[in-house]
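Removed from the display is one protein chain of the complex; every other protein chain stays in position.
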Amino acid sequence: MNLAVPLSSQLINLFASVILLLAFAMLAQRRVLALINLFALQGLTLALSTLVVAVTTGQTHLYWSAGLTLVLKALLLPWILHRLVRRLEVKGDVESLIKVPTTMLVGIALVIIAFNVALPISQLSNTISRGTLGIALATVMLAFLMMITRSKAIPQVVGFLAMENGLFLAATSATYGMPMVVELGIALDVLVGAIILGVFFFQIREQFDSLDIRHLEKLKER
Amino acid sequence: MPALLPIDALLIAACAWLVLGIAGLVAPRNLRFISKTLFPLGALVGMMVGLVALGFLGESPEVAVLAIGLPDLPFHLRLDNLAAVFALLLGFASVGISIFAAGYFRKGEGTAPGLMCLQYHIFLASMLMVLLADDAYAFMVAWECMALSSFFLVTTDHRHAEIRRAGYLYLLIAHIGAIAILLSFGVMSSGSGDYSFAGMRAQSLSPFWGSAAFLLALLGFGAKAGLLPVHVWLPEAHPAAPSPVSAMMSGVMLKTAIYGLLRVSFDLLAEPLWWWGVVAMSIGLATAVFGVLYSTVQSDMKRLLAYSSIENIGLLAVGIGLTLIFHAYRMESLAALAMTAVLYHCLAHAGFKSLLFLCTGSVLHATRERSLGKLGGLIHRMPWVAWLALAGVIASAGLPPLSGFVSEWLLLQSFLFSPGLPHPWLNMVVPVAAAVVALVAALAGFAMVKFYGIIFLGQMREENLKDAHDAGPWERVGLVWLAGLTLALGVLPSTVIGFIDAATRQLLGTGLADKVREHGWWMLAPISPERASYEPLIFLATIAAAVLLGRQLVRRLYHGRLRRSAAWDCGYVFQSARAQDTAEGFSQPIRRIFEPMFRMERHFPTIRDEKPYYSVKVEDHFWHWLYLPVARLAERGSRLITRLQGGRIAIYLLYSFLTLIVLLLVARP
Amino acid sequence: MDFFVLTLVIPIVGGLLLTVVGERAWAPNLNVIASLGTFLASALLTIEIVANGPRFAFGEMFFIDSLNVFFVALTAFVGLTTSIFSGPYMKNEQEHGKLTVPRLRLYKSMFQIFMFTMLVALTTNNLGILWVAMEAATLTTVLLVSLYRTAASLEAAWKYFILCGVGIAQALFGTILLYFAAERVLGETGNALLWTHLVEVKGQLEPTIMALSFIFLLVGYGTKVGLAPLHNWLPDAHAEGPTPVSAVLSGLLLNVALYAILRCKVLADGAIPGGFAGNLMMGFGLLTLVVAAFFLSRQKDIKRMFAYSSIEHMGLITFAFGMGGAVANFAGLLHMTMHSLTKSAIFFAVGHAAQKSGTQQMEDIRGLIRINPVIGWGLMLGTLAILGMPPFGVFASEFMILTHAMKHHPWATPVLLLALGVAFAAIFGKVQPMVFGDTHAKPLPHAPAITPVFVHLALVLMIGLYIPPYLTRWFHEAARMLG
Partner (left out) sequence: MNVFGFLGQMFAIALALLLAPLLTGWVNQCRAWLQNRSAPPLLQPYYMLHKLFLKDVVLAHGASPLFRFAPFVVFGCMVLACAIIPTLSTDLPLAPAADTIALVGVFGLARIFIALAAMDVGTSFGTLGGRREMLIGFLAEPALLMVIFTTAMISQSTSVATIVETLAHRDFIIYPSLAFAGIAFTFVSFAENARVPVDNPATHLELTMIHEAMILEYSGRHLALIEWAASLKLYAYSCLGLALFFPWGIAEGDSFLGLLLAIPVLAIKLAIGGALLAGIETINAKVRIFRAPEFLGTAFLFAVLGLLVRLLLEGRV
């Protein structure tokens, strides 16, 4: 290991790698509850990574955002999702529209693309966490891929939230976080969004007796 | 106080028409007020327009800029001699039509009379504005207002599905035409950003772009005029409209398209190329032949006239083409001859076609029947209409001594002197074109005999025709006015050419008037009397003298006894109305000779039929060759594209995803 | 009195108030009053800005210049007319048993909050807040779209949420990248997301980052604008939500999203040489225009069809702004205005028409001109206006766009015209039989509020013939700002 790289940077890179790993894990995961747990874990890792950046740079608002991430992404949202799963009695496996190995292959291609795209930017960055921008982009894309491949509502939402994780990672890694107002606003939006989604689950379930979004294919052009 | 300029007077007239239209909305159901007050007032305004334009002819152009329009392109207006000729046409034709309309509109037919009055007068005003417009925006606004108001007029009786279809087709093709015109203007401004006509005149385009502008204009204005292959709306829309509107559309609106074509080809585009003329002429010939052939086989009287309008437009295009050829070779005096033929034919057609459409209106009101197969013998019940229609028919058939012949004569004269073109190939083609024109003129006679003979002559084909009534006083005045115009245009060609020559001179730099004036007002000799001359008045007088003298002599020398009896008919007993030719029967020879030109669906009776019948339906080839394939193509494209919206959210996300990836990979600053 | 504060406060207070009292009989009036208040405040604000020039509010948090004050006024105006329209419309829906009283309350309060989020998005100086407000606008409209709680409306809302959520997330990534680029120039002062600061240093922003950032922003906000192939949520949401919501979605929300793109484009243009942003926008604009035009002819649902028409016009506007330059920007702004007014007027008319006929299926709507001439003519004239028929204002802007395109991008004109022609054939062919012909429909329990339709159309007509000088000046200034 290159000693010129400070420890904090190594830690951040490590956490980033974990986030990416978790993103892959989520892509491969077939069970709903496990998926939510993985999401919570990702949130936790993100919070830790943010904390490391905060400690290293001494930016106070990063502490806040680390805390916010912890509360929101690692605790509150997984809790809400757990509750929903239990209340809605979602059972069984997460069905994927594409076979998991194929998805993984595509995922690897995406990571390569993301790294390449982010490369010129990372070189411009002077933050300690600059290498993670590629990882953040890859996480966003993997989450995107997950949303595309999953046929049930809850995994799709988890994918959506995982995408937010990736964005958050990008924000901390590239710029030491957005201004506080913005972060708060984003957090509020995510929360409200999640709540609205929860309401939606009940309504969808009521209408279709299932959370399979393949029921939601009536509106189309014929 | 400065004197009232003609252009101001015309603007005031346009506003007056608008005001009259809006006044119709005040009491939209008060038929008396609208038809007996507003429409006659509209006619008065029309008279004013005509007179102002007449007085203006020969003056130098006047311009005005209004405060409305786009911020950097306010409405530019310009009254020049070309515009004045067409304003003259609009004004005088509208006098007759408006007066006729005053007596025509009845209660309880589709749109409320007030609304109709609004649409009608907007239609008039926008046509006037088309003539006055001197920049692309003002022109397009006026042009599309004209299309819109006439669309609403066409769909007055929108409860019938086929009328709605006609209206749709009309507006669609008008819109496509407008797009082409807009493009043409765009090409002509050639990137200068100056969309006033003055700016376009100042551009000198390369031959390629000039040609592009011309062809686009030909397409755009052709779509309005009814040139092949964008003619399909015309035979649908003209019959669908109430008759005064059909008259206005056929008589006047089509001429605005000719005006536009003249404006673009001779005014805005400085240097015409000879082959533009060939294109215009070829399309014109095809249109004329097509129009006249289809007009002979129609069974609906208004459709017959509509196709006849297509034919006339074709002839106008031929004239324009010929003018372009001469103009391109700098043979200006011949160009002036052809141009005069075009302008004259515009005026003539406006008169006689409006007249004929109005006559069909009267017939329609009297009988509620448009199908030729159910009319007949109306000369006994509607003598006014019948005799006035005869004037229209003779003029429309291009026979002396009425208006149609003069323009045809001029056109043939200009053909005849075409040798001398420096292009050998053209020298060969042009006389052949003359042959086709002659054929068209002769066929027009066939169509007109069919039109007149079947409607007005013979036995009445239906019982209820006995109750038909003649046109009312208002209608008669309108008809007489138009018939009078037709006659005047027929017998006073030199005088008329003296007026319209100003436009020719403006566009070509030379005119006919000087030569024509040398020989007195009764004689038309555009080149020299030795080479060609025509004296309609003397012509008419000789025939009239022979007729009167013959009649008097026979009565004097023999007797004038007369008795009535049943028709002889070679002793044939069954002389019911059914024994006469039907509309289909009359045109049977044409269908037979020109069979490949028509797409026919025929049903022949057989011995085993319980109720044997014969029917024939003639359809337009273009519909199947051009329009349906295009529609199918669009449909197919549309079906392909709608697959994008398959309803599956994952796929939608995939689109978004792929878009992003592609952009990330491909898009580089 | 600060009119700007009023402009923001009235809708949020109104919205919160309506959550409480929204079930009262006079609540619709309150809705109208709040909208009226917002409109008056915005009008006064406009006058102030036009007179005194741009200004900040709440420190540098909000920035109002001639570009966005114009959108604010437009938004407030269409909001007002929509609230007037929705009164009787929603009552009729209630009578038909489609909506319950609590849902109506939700509708009214969400409507006001939606207005608030849009106004915030328009006036904020902070690109992060802009993002937050856009997301909030999405959330409120998701609730509005699913108001009927039918299977179809749920599906539409779900798709809307997911697609726009994902889209907006990409916009956030773009914003982060933008922030990153800005920070390198402006330092960590917390001003790096303030547009007024960014625009001053736009020439120094790193082009590579800005290009990436703009791609993300364009794809992100573009989803909300309805650019093809990101548009799929739009027809569903328009067709299944209540008509007033369709009207504001089409008339306002799309504008706001486009506004966001415009603000970003100014920065991208400053940073990246060679018209990168403009070319991207032109490409998207053309693609959208063509795709939407071909969609039109296969529509059966009236609101869906006009939703596609909105997509088509958004494509045209995007194309116009993509071309850039004073004339094209002017035309784009004008077209945005005209489209807002016309399309919302159409949706008003369509709403009543559908209500009268009891269906949104175009085949079953017939003879509007006979049951209610006013609605019939409203729909007819509105349709003709949106199709770019003179003398309506849409033609004026289309004329400018087309002529400008002919001058600078002649290759694009045939495509534009093809799309416009196809759209004309499709829309007019469907609308004409609805307006004309015979029918057997019954009158409605509550007389429709048709004034908004004609107010809008009258404005559109006026602009087609005459653009008042102050409006011209205003547009010019805004166009100049866009570069």
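By letter and in written order, the chains are A, B and C; residue numbering begins at 1 in each of them.
By definition in this document, a residue touches a chain if its C-beta (ideal position, glycine included) is under 8 Å from a C-beta of that chain, and two chains touch if they have at least 3 such contacts.
Keep in mind that what you see is a predicted model, and the values were worked out from it rather than measured.
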Chains still shown that are in contact with the chain withheld from the display: B
Contacting the left-out chain in the complete assembly, out of B:30, B:333 or B:459: B:459
Listed residues B:331, B:443, B:477 or B:634, member touching the removed chain: B:443
Residue, one of B:161, B:198, B:270 or B:593, that touches the chain absent here: B:593
Touch criterion as defined above, residue of B:567, B:607 or B:666 at the omitted chain: B:567
Hidden-chain contact residue, picked from the options B:4, B:25, B:270 or B:435: B:435
Sites on chain B contacted by the missing partner chain, in the whole complex: 376-377, 379-380, 383, 386, 390, 393-394, 397-400, 405, 409, 412-413, 416-417, 419-420, 427-428, 431-432, 434-435, 438-439, 441-443, 445-446, 448-450, 452-454, 457-459, 523, 525, 529-535, 538-539, 542-547, 550-551, 554, 557-559, 561-570, 572, 575, 577, 579-581, 585-586, 588-590, 592-593
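Keep this in mind: only the chains that are shown with their structure count from here on.
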Chain A: positions in contact with at least two other chains: 117, 144, 147, 156, 213, 216-219, 221-222
Overlap residues in chain B, where contacts from two or more other chains coincide: 642, 644-645, 649, 653, 664
Chain C to chain A touching residues, read off their complex: 126, 128-129, 131-132, 135-136, 139, 142-143, 146, 149-152, 154-159, 161-162, 165-166, 169-170, 172-173, 175-177, 179-180, 183-184, 188, 190, 192-193, 206, 208-209, 212, 235-236, 239-240, 295, 298-299
Residues of chain C defined as touching chain B within the complex: 158-159, 162-163, 166-167, 170, 207-208, 210-212, 215-216, 218-219, 223, 228-230, 232-233, 235, 272-274, 276, 280, 291, 294-298, 327, 330, 369, 384, 387, 389-391, 395-396, 399-400, 402-403, 406-408, 413, 417, 420-422, 424-426, 428-429, 432-433, 436-438, 464-467, 469, 472, 475-476
List of chain B residues in touch with chain A within their complex: 642-650, 653-654, 657, 661, 664-665
